[in-house]
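Sending over a structure as C-alpha cells; questions will come in a sec.
A single protein chain has been omitted from the complex, and every remaining protein chain is retained in its original position.
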Amino acid sequence: MSDPVTITLNGRVVEAAAGEMLIAVADREGVPIPRFCYHPKLSVAANCRMCLVEVSGARGPAPACATPVVDGMEVQTRSEFAREAQRATMEFLLINHPLDCPICDQGGECELQDLALEYGSDISRYSEARRVVLDPDLGSLVSTDMTRCIHCTRCVRFTEEIAGEQELGAFGRGEFMKIGTYVQRAMNSELSGCVIDLCPVGALNARPSRMNARAWELDDHPGLGEHDGVGSRLSRHTLRGRQIRCVPLVEETINESWLSDRDRFSYQAASHPDRLCWPLARHRDNWVRVSWEEALDRAAEALTKPGEKAGLIHPSSTVEECFRFQQLLRRCGARTVEHRARMSDFRGGVQYPQTPTLGCAVDRIAESDVIVLLGSFLRHDQPILNHRLRQAANSGTEVWIINPASFNWNFPPTQQAVLSPRKWLTLLHAMERSPAVAGREGGGTRFSDQLAQRLREAENALFWLGPLALNHPDASLLYASARNLCERTGTRLGTLPEGANAPGAWLTGCVAHRGPGGMAEDGVDLSARQQEPPDLWVFYGVDPACDVADPARLRRVLAAARTTIGFHSFIPDPRHLPYDLLLPIPTVGERSGHLINLEGRWQSMTAAVPPPGEVKDGAEALVELLRATGHAPGFEGASLVAHCRGLEGRAVVTRKPPRDGKRLPDKGLLRVGAPSIYQQDPVSRHAHALQQAELAKDLVLRLHPETLRRHGLKNATHARLSQDGEILRLPLVADPQMPRDCVYLATGDARLGLLGNAFGVVDLHHA
Amino acid sequence: MIRHHNEMCFATLKHSEPWTLRAYESVGGYRAWRKILAERPPRRDLIEQVKGSGLRGRGGAGFPTGVKWSFMPDCEESYLVCNADESEPGTCKDRDILRFNPHALIEGMAIACYAIGARAGYAYLREEFIDEPYFRLRVALREAYENGMLGCDIRGSGVTVNLYDVLGAGAYICGEETALLESLEGKKGFPRFKPPFPANYGLWGRPTTVNNVETLALVPGILRQEPGWFDEVGTEKSRGTRCFSVSGHVSRPGNHELPLGTPFADLLELCGGVWKDRELKAVIPGGSSVPVLPAEAMMDLNLDFESLAAAGSMLGSGAVIVMDETTDMVKVLQRISRFYFQESCGQCTPCREGTGWLYRVLTRIVEGQGTEDDLKILEEVPGRIEGHTICALGDAAAWPVQGVLRHFRGEFEHYIRHGKSMVSPS
Partner (left out) sequence: MSDILSPDLCGRIDAWLERFPAEHRRSAVLGALREVQKEHGHLTPERMDAVADYLGLPAIQVYEVGSFYTGFQHQPVGRHTVAVCTNISCWLRGGEKILAHIEKSLGIRAGESTGDGRIFLKSEEECLAGCCGAPMMQVDHVYHEDLTPEKVDEILGALS
C-alpha cells in the first residue's frame, strides 16, 4: 500500500503500512478490538463507537476503524481509558436494546450479546421507556426485528456498496432513525441474505429458519454452493439431522464472505413435501412404492434389453455421479449421454475444449482491462461472479455486454448492445472482419469495430459466452467465430455453462461426442434424437418439463420410448409424467462428492444430513445398477476421484468449425429467454422461500412497444402466446430497449407448461 | 467608552438601505477585491495577510482563518463554502449580516476563493432564511454580477469566481461543516469522520474551505483597513471585532459588533442592563452549547477567547444569553437538552442514545419525579458522550449539562427533594 511504519500496540512493536486503519492492523496481529459497524468489506462508517481505543497524543479516545496508523503511534486497546470508552458505548447501545435474547435467533452468536458480557453492566441504570420500532416486511428471505437494531448501517452499506442497488436506508434522524425500505417493498437483491450475516444483532435474521433452533444446538458442516459454477464455500447448519440454515464460509479466492440467496436458501428443498423418498414404479396410472431391490431389478431389465438408449444428467451432479452415470449408460449400449439439456446446437462436436472454463480465476477478474459478456444475465446465472464483475467494473474494467434484453444490471456497463439473437453471429463476423482485427489502420465507429479495437488494444481481455449463447440454435457457429476473434485479438475465451459441475460432466464424458477424459466418442446428440427416438431414457436430476431446450418436442420424443427411468429428488409433475420408474437420490446438503467449478477447481463436499426415507447416494445407486446389469464398476473408493483427476488434459480438440449454415429462423417473432434465477434447477424450484421471493415473481412477456402495436396489443396488459400448438396467457411488459423481432420470456418455469423451444418462433394474440 | 462599535460587518447600518451596493461601496466596499483583480497578487500573499491579522473563525471553534486557508492545495477543482446555516440557539448575527450587509459577505467570499484557489463558492443558508436574508443575498449577488465583481474572467483579469446560493431544509447539524458538505451533496446531514479534513476531502471529494458568514464578511474590511488596524483591536490572542448577539433577560436585546475583549459589563450596559431591574443570575456566553457561567464570574470577565476559556466556558458563536434571578436553571437545561435530543443526527451511538436519555432524566426531575440516582446520571452520562462522537454535537450536548450542574447543583437537589423549583416562576 505505502511505506511501512512501526507502531506500538499494547506495548508490542508491530509493522504496518502507513495509512492502514488501526483496526485492520490489530486484526492482523490478533489483538481483539470490539466493533459493530466496521466490516473489512464495507466502507468505514465509524458510527458505532465501540472500537474506541487510546492513541497517544489524541485528545480523546479514537475509533480504531477510522484512525490511520502513523509511524511511532502508540496504541492501547485495553487500558482503563480505552475500556472506559468501550464500556460507555456499550451502555448506550444497551439502553434501547430490548434484551430479548431468549427469543432471539441471534442469541448465542450475537456480537452485541458477546461484547455485552465483557463490557456491559449487570444492571441497567436506564429507567426511561425503551424505543420500540415497527418491523418492515423485507420479503420471504430476511426477517426483521428492528427494535433490536443498533444502527450500525452495515446492511445499508452492503446494499449500496456490494449488492449494487440501494434497497435499505436509514430514515428519520436521531433516536428515531430507522433502518428499512421507507415504502413497503421486499428486497430484490440476489445477495440479500448477506445482510443477515452482516447484522451484528438480531434485527435482520433468516426468515425461513426463524425460531427454528438455537444457535448453540446447531452442528455445522462445511459444504459447497450447488447451483452455479462458482462453487461458493458455505456451512450447512443442522439440528438432529435436519438442515436449519446455511451461511457462507469465508473464502477470499471464491466467494469472499458473501453467498447468493440461491445457495443460502435452497436447502429448504430438502424438506419439500414432494420429496421422492423411496423408489416408485408405475402401475397403470398410479405410483406404487417398491423396494430398492425390485427397483434395481426392473431398471436392470430395461437397461439390458436391446434398443437405443439415452441418458440426460443434470450439470450440478457430482463428478462421481457423472462418471458412474455415463459408465452405466455406455456399458448398456447408450449412444446418447448428455448433460447439456438446454442446448440445441450440437454441431460443435469436439471443437470445444475438454472442459469449460472462465478463462480466469474468480479473484482475478478485476485484473482484466476489458470483459465481454455475450448472452448472460450474470446476476441471475452466477450471482457471485456478477459481484466480481461489478467490482471489476467499479475498479475500471470495461464491461461490454451483448444481450437480447437490457437486464437490470447493478453496475453501469461500459457499453451495452441489446441485440436480437438473430444478429449475434453477424456481429461476431463483423468483429472478425473489423479493421483492428484484420490489421488495418483506422477504427470504425460501429459497436463491433470499437469492441474489436478494444480487444485488440487490451493487455488482458476476456470474452465470456453465457448460457444464452451456448444454448443458441447456432451456438457452434457463435463459438467458432468467438474463438477465432479471441485468438486474433489475444483475448481469453471463457464460457458460463449452467450448473455447479459442468466441467465435471465434461471431464467424465457426459457429452454426446466425448467419453471420459474428452476422448472422441461416436455418439448421437440430443437434437438427432428427435429423428431417432430412443427406446429407453434415463433422466438424472433433469426435469424434462423445465430443464430442457424444447420441452414440447422432448415430450413427443419420450412418447415413443418404451421405458423412462428417472433418478430424482422430487416427484415430478404428474402431467408430464412419462416415467416407468423413479429412483430417489439426495438433494442439496445430502450429497457427498466432488464438484469442479468454472476455474477448474476441484472441491469436495460431504453430506450434512442423511437423506430422508430410502434415498440412496446417487453414485452408489448407479454402481449397484452397474452390477445388476452385469458390469464391474471398478474404481472402488477413492480411486474413482484419482482416475477422474487423471483424465484432465487428455482431450483432442478439433479446430474445424461446423459447415452447415444458420438454423435460427429468419422470420417471425422470436422467443428468447434463459431460466430466471430461482427456476434454474429442480432444487431451486422446490425451495419454498426462494419461490416466494421478489425475484421469483415475474413471469412476463417483454416486448418492444412497437412490436406490441404491430400485434394489436398497444394498451393490452396480457396476451396469449402460442407456440407449437401450446397457448399460454401471460402479462405484458413494454420495454423500449427490446429488439423488435423478439419477445423475452424466462424459461425453466413450470408455469410455462410444455411450450416449445426457448429460441423458437411464437405468435401473440389478444388475451 | 465603547469604541469601534459596528465598524466592520455592520458598517453599512448607518445607511438607510444598508444592503445595497451603493451603501456598501460608500464604506469602502469592493475596494479590496478591485485591487486584487487589478494587481493579481500571489494567493499565498493574501493568506499571509489574513494570517497576520489574527482573524479566527467566528462560527464557534475559533480556528485561525489564514491557517485554514493555507491548508488548501493548488489544484484544478476546489471550493469555498460559506456556512450560513446559523442555528446555534442564541445566535442571530449572520442573519443580520445577510440582511444588512450581504455585499460584505460576497466580497469576502470572492477574496477567499481567490486566496484558496477556488473558482466557485457556495453560500449554504438555512432554509428558514428563505425570505429576507436569502432574498437580500440573491439581489446582492445579482448586483455583484451586473457590476463586474463576479463571473468568469472578471473584467478581463483572468480571475474566475462564481458564487451560488443554496438552501438547507431544516437541520441544526448542517452547521457542522462536514454535515453541511454532505447536505450540499444532496445527502442527509451526517457529519463525516475527520481526518480527512475538508481541505483534503471536501465538497464532492475536492479540497474545500468552509468559513462562517461573519468570518468571510470581515475579510474585506481587514484588507482595506490600515495595516495593523484589525490586529490592534482586541486582545493579543483574540484580535479584531466580533458580533455579539445579546438575548434573554436584557432591556434591549440586539446584535453589537465590538472589539474582542470588551468587558461583559460594558456589553450588558449597552443593552440596557438586566431587564425589569432584576439581578443577573447567569450567562451563557457563546451560544447554547457552551457551559453557563454564574453572574459573579461574568461581571468581571472580558469577552475574548482566552478569558472565557480560563473561566471554564467558551466564546463560541458570540451569542450572549442573559438570565435574571428568576430563572429556573433546571428548566433552562431541560430546554437546551431537548434541543440536542431533537437535533442529534442519529449517526453515532453516544449522541443518538445519550441525548434522549439526558432529556428524559431532566424532564423527570422537572416533573418532580427525580431521584438522587438521576444526579449521578447527569454527572456521568455527559462525560460518556463528550469526546466519543464523530462531531462536536455530542460535546455540545454534554457541556451545558456539565456547566449548569457545576454552578447550580443546589437547584437540582431542591427539585429532587421537594419535587419543585427553588426559584419562583418569573
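Chains: A and B, in written order; residue numbering restarts at 1 for each.
The rule we apply is simple: a residue touches a chain if its C-beta (ideal position, glycine included) is under 8 Å from a C-beta of that chain, and two chains touch if they have at least 3 such contacts.
Not measured: the values here are computed from a predicted model.
Undergrad: Have a look at B:131, B:153 or B:226 and name the one touching the chain we're not showing.
TA: Among B:131, B:153 or B:226, only B:131 touches the chain that is not shown.
Undergrad: Thinking of the whole complex, not just what is shown, which of B:8, B:105, B:171 or B:348 touches the missing chain?
TA: In the complete complex, the chain left out is touched by residue B:171.
Undergrad: Which residue, B:100, B:339 or B:359, contacts the hidden chain when the whole complex is considered?
TA: B:339
Undergrad: Name every residue on subunit B in touch with the hidden partner chain.
TA: 86-92, 94-95, 122, 126-132, 164-172, 183-189, 204, 245-249, 253-255, 284, 288, 319, 321, 323, 327, 332, 335-336, 339, 342-343, 345
Undergrad: Just checking the interface: what residues of subunit A touch the absent partner chain?
TA: So the residues of subunit A touching the missing chain come out as 165-173, 181-183.
In this text, only the chains that are shown with their structure count from here on.
Undergrad: Using Cα averages as centroids, what's the distance between subunit A and subunit B in whole Å?
TA: Roughly 55 Å separates the two chain centres.
Undergrad: Quick check on the complex: what are the subunit B residues that touch subunit A?
TA: By the definition above, subunit B touches subunit A via 171, 188, 193, 195, 341-350, 352-357, 360-361, 364, 373, 376-377, 384, 386-390.
Undergrad: Quick check: in the complex, which residue numbers of subunit A touch subunit B?
TA: My answer: residues 44, 46-50, 52, 59-61, 63, 66, 68, 85, 88-89, 91-93, 95-96, 125-126, 128-129, 150-151, 170, 172-177.
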